[in-house]
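Shown here: the complex without one of its protein chains, the others still in place.
Think of it as A, B and C in the order they're written, each chain with its own count starting at 1.
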Amino acid sequence: MTVPETADETPRAAPRGVELRIPADAAYLRLARLAAADTAARVGLGADAIDDVRLAVSELCALMTGSRTGIILRFEGDDGCVVVEGRGAPGPGIEGENGELARVLVEAVVDELRFEAVDGHATFRFTKQVEV
Amino acid sequence: MTVPETADETPRAAPRGVELRIPADAAYLRLARLAAADTAARVGLGADAIDDVRLAVSELCALMTGSRTGIILRFEGDDGCVVVEGRGAPGPGIEGENGELARVLVEAVVDELRFEAVDGHATFRFTKQVEV
Amino acid sequence: MSESQSSPTFAFSVERDGATGTVVARGEIDLASSPEFREAIHGLVDDGVRRLVIDLDAVSFIDSSGLGVLVGALKRVQEQGEDGGLVLRGLSGPALRVFEIAGLDQVFVLTS
Partner (left out) sequence: MSESQSSPTFAFSVERDGATGTVVARGEIDLASSPEFREAIHGLVDDGVRRLVIDLDAVSFIDSSGLGVLVGALKRVQEQGEDGGLVLRGLSGPALRVFEIAGLDQVFVLTS
């Protein structure tokens, strides 16, 4: 994931993809889903695959809600493939049955998935390809 | 508008509001509108006021599309008031009749508005209050 | 019938007829909206409802927290004894798919 190098006054030239920063609060999960679905639709994913990306982003962000830091999401779409990266801190929901179910659901709906939560940092990356 | 001070690996603690970075391309206006409407709904604006915020963000971002930099948007909602700030570079649409009409529309639908385009930088800030 | 709306995109209504309670949910059930949904369901069971119908026809999204609420509801009505039961009505589209992935379409009684 790319993070701005310095605090310059203008946006970086020709950025690729979309970056969304939200508070680690459940009230912002809907916006994360909207951004996910918008990216997936722009890349040309079908209705079911868009729902899959929406669910995956929502569940992964939910695992980071309730933490004291925000959540940073990056969405990129190229060649019929969506790549979503996220970063935050593990929230209380990461433990327990719902956290387990969340991961089962995400693994079932995305292509490649990496999710790590160590030392108070949580990161994920997943891809979803257009069906051919 | 707050920009991250350094390229640290974790999100800043307890961020307020939402930040969205999009390419300066018309294909991303819809996402800017979705983020605007989501913020306005979360703050409790009524249906018409949500439409106003959606239109204002869309028109202001359209004035910056086609430039070579991206667009950075910040959405905050407090005490029944939405504040939207944006930054980018002036796009070709800023000149001519549609650019003028865009500004007329925005001025009609928001409360306070500042829009500046100088030296290749464009910035805006507007507020929209819940009707009481 | 009572109406409730916790988030701009989730709402539900509750109807009660003797020991039967019907909850009609609309919109998106996620970590933001599921607590209020859970509370309403628990309230009905605590209040003597034994047969629960939860209508999910107009639910466009459900996440693991929403599934947790429904699994919890099933356990609660079953704890009420032989006459306790839960039916999920109108489950379709994206919401049904989540149930299938979780294997929960086999656990619940589904009707159209």
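Simple rule for what comes next: contacts are C-beta pairs under 8 Å (C-beta built on N, C-alpha and C of every residue); 3 or more make two chains touch, one makes a residue touch a chain.
Since the structure is predicted, the reported quantities are computational estimates derived from the model, not experimental observations.
Asker: Thinking of the whole complex, not just what is shown, which of B:33, B:74 or B:87 touches the missing chain?
Answerer: Once the missing chain is taken into account, the touching residue is B:33.
Asker: For the chain left out of this view, which of B:62, B:82 or B:122 touches it?
Answerer: Within the whole complex, the residue contacting the unshown chain is B:62.
Asker: Please output the residues of subunit B touching the missing chain, sorted low to high.
Answerer: Subunit B touches the missing chain through residues 26-27, 29-30, 33, 48, 51, 54-55, 58-59, 62, 65, 93, 97-99, 101-102, 104-105, 108-109.
Following the convention adopted for this analysis, only the chains that are shown with their structure count from here on.
Asker: Indicate the whole-number Å distance between the mean C-alpha point of subunit A and the mean C-alpha point of subunit C.
Answerer: About 27 Å separates the centre of subunit A from that of subunit C.
Asker: What is the distance in Å between the mean C-alpha positions of subunit A and subunit B?
Answerer: Taking the average C-alpha coordinate of subunit A and of subunit B, the gap between them is 22 Å.
Asker: So which stretches of subunit A touch two or more other chains?
Answerer: Within subunit A, the residues that touch at least two other chains are 27, 30.
Asker: Quick one: which residues in subunit C touch 2 or more of the other chains?
Answerer: Expected reply: 9.
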